[in-house]
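Every protein chain of the complex appears in place save one, which is left out.
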Amino acid sequence: MPYNEIIMDHFSNPRNVGEIPDADGVGEVGNPVCGDMMKFTIKVKDDRLEDVKFLTFGCGAAIAVSSMVSELAKGKTLDEAMQITNKDVAAALGGLPGNKMHCSNLGADALHKAIEDYRKRQAVPVAKTEESGGGCCCSFCDDDFDCPVSSASPGPTCEAKVQEK
Amino acid sequence: MPYNEIIMDHFSNPRNVGEIPDADGVGEVGNPVCGDMMKFTIKVKDDRLEDVKFLTFGCGAAIAVSSMVSELAKGKTLDEAMQITNKDVAAALGGLPGNKMHCSNLGADALHKAIEDYRKRQAVPVAKTEESGGGCCCSFCDDDFDCPVSSASPGPTCEAKVQEK
Amino acid sequence: MVKINLDYGAATPVDPAVLQAMYPYFTEHYGNPHSLHDLGEQPRQAVAAAREKVAALLGAKAEEIIFTSCASEANNTALKGLAAASKSKGKHIITCAIEHHSVLNPLRTLEKAGFKLTILPVDRYGLVDPEQLRQAITGETIFISIQAANPEIGTLQPLPLLTAVAQEKGIPFHTDATSAAGFIPLKVEELGVDLLTLAGDQFYGPKGSGALYVRRGTRLLPLLEGGIQEKGRRAGTENVPAIVGLGEAAVLAREKMAARSSSLAALRDALKEKIFAAVPHLHLNGHPHLRLPHNLHVSVEFVEGEALLLRLNMAGIYVSSGSTCTSQALKSSHVLQAIGLAPELAQGSLLFTLGPESKAEDAPYVAEQLSRITALLRQMSPLYHKYSKGG
Partner (left out) sequence: MVKINLDYGAATPVDPAVLQAMYPYFTEHYGNPHSLHDLGEQPRQAVAAAREKVAALLGAKAEEIIFTSCASEANNTALKGLAAASKSKGKHIITCAIEHHSVLNPLRTLEKAGFKLTILPVDRYGLVDPEQLRQAITGETIFISIQAANPEIGTLQPLPLLTAVAQEKGIPFHTDATSAAGFIPLKVEELGVDLLTLAGDQFYGPKGSGALYVRRGTRLLPLLEGGIQEKGRRAGTENVPAIVGLGEAAVLAREKMAARSSSLAALRDALKEKIFAAVPHLHLNGHPHLRLPHNLHVSVEFVEGEALLLRLNMAGIYVSSGSTCTSQALKSSHVLQAIGLAPELAQGSLLFTLGPESKAEDAPYVAEQLSRITALLRQMSPLYHKYSKGG
């Protein structure tokens, strides 16, 4: 199994799956070309996340990440929720495999987008959160060994990184 | 065992080992650099090889070849003995391993040299027999596969042959 | 607990007869085949016998077989060795888009070193067009490398048609037959190939056993240089047990191929029928009938392959996928891209390969679990929700 027990738990029994029909905010990230796509819907009451639900097309890590984000976020104020980083999520999951750090770890981004969407609807202007990039990524990025360009077929976002070395 | 039974028999029980003290002719071929050296001494009576003896420094094949040559030659007329070829010797031994065809198969040459020496002493002029070249030789020569120059370290005499292909 | 391996393409167990044949060469007959003394005798004879056996599988001559440590080594040896030996003749190489990485990556390295590479496209079944091959050939073309069968989508190339084109022009033809060997007939004369790669661990032989057939007279420089093992074409002490095992696997393959393949194909067809009946929005990939007998490749719409794979694993069913998430390089399969499969479908791909322990009873359980798991994952799929609303 490529994943630890916490991840497998969230993958096998994902919390808060679904789509809130009359959501106050919706956030989507990713696309199926790269293998992961997440849609968060939120319900906000008194500036707090009363409910958070997600739909995820993606690998085990992506589903576990989504589930963990929904749990971390639920009940938090919007400002608190905006503080949740992808790193926090990975940490809460006991760490993600190196090659899944970038690719499947977009849950916080999706949540933030949903919150932004809610705020936009409320016409509270905000600076657009920067996406962490994500997308397809070579598994060697986190590796200390030189990426063997000729043999590893690194993904597009890493090609640059690899050439640099 | 790299050799067949006939060769092993001649190697284990070489016939006619030794040096005839008052030889009528002496023939030497080879040198220790290449691994094989043979010395034939002959006793001639009525134009026949009354006795043939050899000394050989060399591998199993070289010893067996010397032994076989001495057996084939003994009792033959000089002209008959001059007809013995290295190929005949190899055939009589049931065939030599490919890589020993050139290198250790100098027995007939040594015998011919001894006969020439005898004839020279009798002052019968003869055309010098050509040596078959022998010496160190690449094991790939007899092979139909291209000699992998870069890896097989062919011996000097074969380098040309190899390049040709 | 249920354990159903449907990923024999990743690894096969060593056949008990093969292991039995190998065993003495670890201990009793541990000698080096190149030793001149008695300890070399039995290993030497065993390697020679194995060479005959592998040659017989291919209808080749024993001296045309080079033993290697795996298919990747055989491919690298063939491609880099041909390129190095043919530099003076030209610099153009032809291959196709769905080759294994151990063909494509060495060729890309050669491309960086100044060779010209033509990568032929394939149709939606994965087939190379002989006419396109003909048009790709130039006066500079030094060799062609096109696989016998694709390890993912299972498609069999029409090799005789392709090699006929090469032969017309006198161009050496290499085929990577790694996933075909042991399952479909591979007589080199009938195929018309000049070099062929195979590996024992694909057909119940041991890991660490590979072979490269090289037609007599084909020029090739060695990749592993050193001692003169394999007549100077592959240095390194012979892995005698692995070679013996490969030989034994070749014998079994020759004897049992027809029976093996037809029974695997029957099991595979039954499995296909069951899962297509159980799971809606399923797509078959690869050619409908020109395919490996033990291969079934499908795309499950709206869900991602790794999630499927992990859930199936929890149900004791072992499969693989060509999705981005299941490749360590984090790209979806280049094969699925090359056949023009939509990205969403490529992400939901599942590869089933059957093997010695596959049983007819497995199919209903697999279909049932796949149906359950697919439904469950579709419930959390934004793509499926979109489709449901839209439909």
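Labels A, B and C are assigned to the chains in the order they are written; within every chain, residues are numbered from 1.
Heads up, the rule we're going with is that a contact is a pair of C-beta atoms (placed from the backbone, for glycine too) under 8 Å apart; a residue touches a chain by one contact, two chains touch by 3 or more.
Bear in mind the structure is a predicted one, so any value in this text is a computation, not a measurement.
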item	value
Chain not shown: contacting residue from C:Glu152, C:Glu306, C:Glu344 or C:Asp362	C:Glu306
Touch with the omitted chain, as defined above, among C:Lys53, C:His100 or C:Arg260	C:His100
Among C:Glu64, C:Glu238, C:Glu304 or C:Asp362, the residue in touch with the chain that has been omitted	C:Glu238
Residues belonging to chain C that touch the chain removed from view	3, 5, 7, 10-14, 16, 19, 26-27, 30-32, 34-40, 43, 69-73, 75-76, 100-103, 105-106, 109, 199, 201, 206-208, 210, 221, 223-228, 235-242, 306, 309-310, 312-313, 318-320, 326, 328-329
Missing-chain contacts mapped onto chain B	1, 3, 11-12, 14, 17-19, 28, 32-39, 54-63, 99-100, 103-104, 136-139, 150-155
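The definition used in the following text is that only the chains that are shown with their structure count from here on.
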item	value
Whole-Å gap separating chain A and chain C, where each centre is the average of the chain's CA atoms	36
For chain B paired with chain C, centre-to-centre distance based on mean C-alpha positions, whole Å	52
